[in-house]
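Removed from the display is one protein chain of the complex; every other protein chain stays in position.
Each chain carries a letter (A and B) given by its place in the written order, and its residues are counted from 1.
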Amino acid sequence: MLEEGKKRIWAEYQKAVPDNNYYFVRSCIRQTFFPGSEQAFIRIIRNELGKDIYETPYHTTCTGIGYHSDIIPFETTMTVVARQFALMTEAGYSNYIPSCITSFGLYTEVLETWHHFPEIEAHIRENLWKATKREFKIPDNLSHPSDIFYHFRKNIAEKAKYSLVDIESGQPLNVVEHIGCHYSKMFPGKGIGGAEYPCVLIGMIEAWGGNAIDYPERRHCCGFGFRQYIVQSNRGYSVSCSRKKFESMKPYQPDLILTNCPGCPMFLDRWQYVISEIEGKTYGKNNQGIPVFTYEELAGLILGYDPWELGLQLHQIDCEPLLKKMGIKYNPSEKYLGYNREYIGKPEITKNLFHCC
Amino acid sequence: MSFGFNILKDRQIDFDTNDLSLARFLSLYEPSFRLCISCGGCTATCIANHHSGLSLRKIFILINRGITADIKHELDNCMLCGKCVIACPRGVNTRGLILKISELTKNSEI
Partner (left out) sequence: MNKKVVVVGGGIAGIEASAFLSYMGFEVVLVEKENTLGGHVLNWEKLFPTMRYGSEVLDFLLQGISPKVNVYTCCEVNSISKKEHQFFVELSNGENFISDAVLVTTGYDLFDARIKEEYGYGIYENVFTSADLEMIFTAKKTLLTKQNKVPLKIGFVHCVGSRDEKVGNVYCSKVCCVTAVKQSIEIKQIYPDSEIYCFYMDLRMYGMHFEHLYKEAQEKYGVHFIRGRLSECFENVDKSILVKVEDTLTGRPLKMNVDILVLMVGFVPRKSTKKIADLIGLENGRNGFFKTKDQHTLTNVSNIPGVFFAGCCTSPKTITNTITDARAAASTIASYLLHHEIDKRTINLAP
């Protein structure tokens, strides 16, 4: 692999990422699957980087899931998006940071539509006024939180207590990066690094000491897509998509998978269990799965946050082997203690997949 | 444990793992086999194609890809009329190849 070829492409696909004053919008599902992630993001931005980040409880879903499942028409979606922008304008911000990748893709799509068809934008402004008496300004900048972390990856690396290195052998960990489809496949120019070799996660991995793996099914969708998994009998399609990726990455012996979408880590994490039940196959060493992380969780880990506060106990694939590899200190007995130190319950033991405790 | 769904079979032809032995044998036995460009002239003129779906074009392609599990009985309906030989623009000995493939099928060599 000749890295200069990739670097040349990355130089062509750079975008402006704002330095401060972020208007943060949460994801519908990320908080359910990975409760610690968004909290970690806000904590890192405020406490570690000292930046201003604002969120309001009045914001709603962007309706991306409904739009992509053909349940909500585009005009409704655009009006909801307009309301989100109106809340941002009223709060006095202009840098819009949506937590979800699908949202990011949707907002980009809506802004591009309005850019090329100003009459639609005028119509939506009218809709919003009639429905809520609100007005909005187009954000100066639309970035994804992973772009922000990419922008500050070296600052995070400076404050890091751990790095992506196997402490026993001293070798960097093999990290597979997985970008959400809606980040750069629809509009390659809006993603850092473009659509073929996006570098937003590779930049983080390399800054934090790891070794980024490139494998053949790198750009394959994990199968989330909304349409297929909403109906139970279609989920076989989703599982097959993820399985194709696992089969392709296995020869490279990855230590972990890093993603930036809320849906992808959910699927890549949970489907390893489903595949182990249906086919009896696992993809890590010793019947272990490959642990899957979001970028907020990984940043939090290397900054020394408590893994259970980050919500890692809710992962299907146990993270403890990786924590041991990185030399991260954690308290095993606190794993199933919740927010108020109450016992939150323990999952059933899996048949084929390694379960450490 | 039943999840209500199952892992789907992959449609992608994994060329490296397919068995190309029949294609290799036919290439040596009848070198004109290599000249087929899948133009479909043979299949279009084939009488059996109209009523039984016998597609010589498809059979040759499947052999070349190593997907030979499906072709065991495909050639049963061929009447050996020879129209395909007349139609072929590249001079492939289609009738001779049909006879050879049928012979190999009967001897269960596929």
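In this section, a contact is a pair of C-beta atoms (placed from the backbone, for glycine too) under 8 Å apart; a residue touches a chain by one contact, two chains touch by 3 or more.
If you're wondering where the values come from, they're calculated on a predicted model, not measured in any experiment.
Peer 1: Check each of A:4, A:70, A:119 or A:342 against the chain that is not shown and name the one that touches it.
Peer 2: A:4
Peer 1: Provide the residue numbers of chain A that touch the chain removed from this figure.
Peer 2: Output for chain A: 1-2, 4-6, 8-9, 194, 196-197, 214-219, 251-252.
Peer 1: For review purposes, identify every residue of chain B that touches the missing chain, sorted by number.
Peer 2: 11-16, 27, 31-32, 34-35, 37-38, 58, 61-62, 64-65, 67, 90
Here, only the chains that are shown with their structure count from here on.
Peer 1: Please tell me the distance, in whole Å, between the geometric centres of chain A and chain B computed from their C-alpha atoms.
Peer 2: 48
Peer 1: In the complex, go through chain B and note every residue touching chain A.
Peer 2: Contacts found on chain B: 1, 3-8, 10.
Peer 1: So in the complex, which bits of chain A are touching chain B?
Peer 2: Against chain B, chain A makes touches at 232-237, 239-240, 243-244, 274-275, 277-279.
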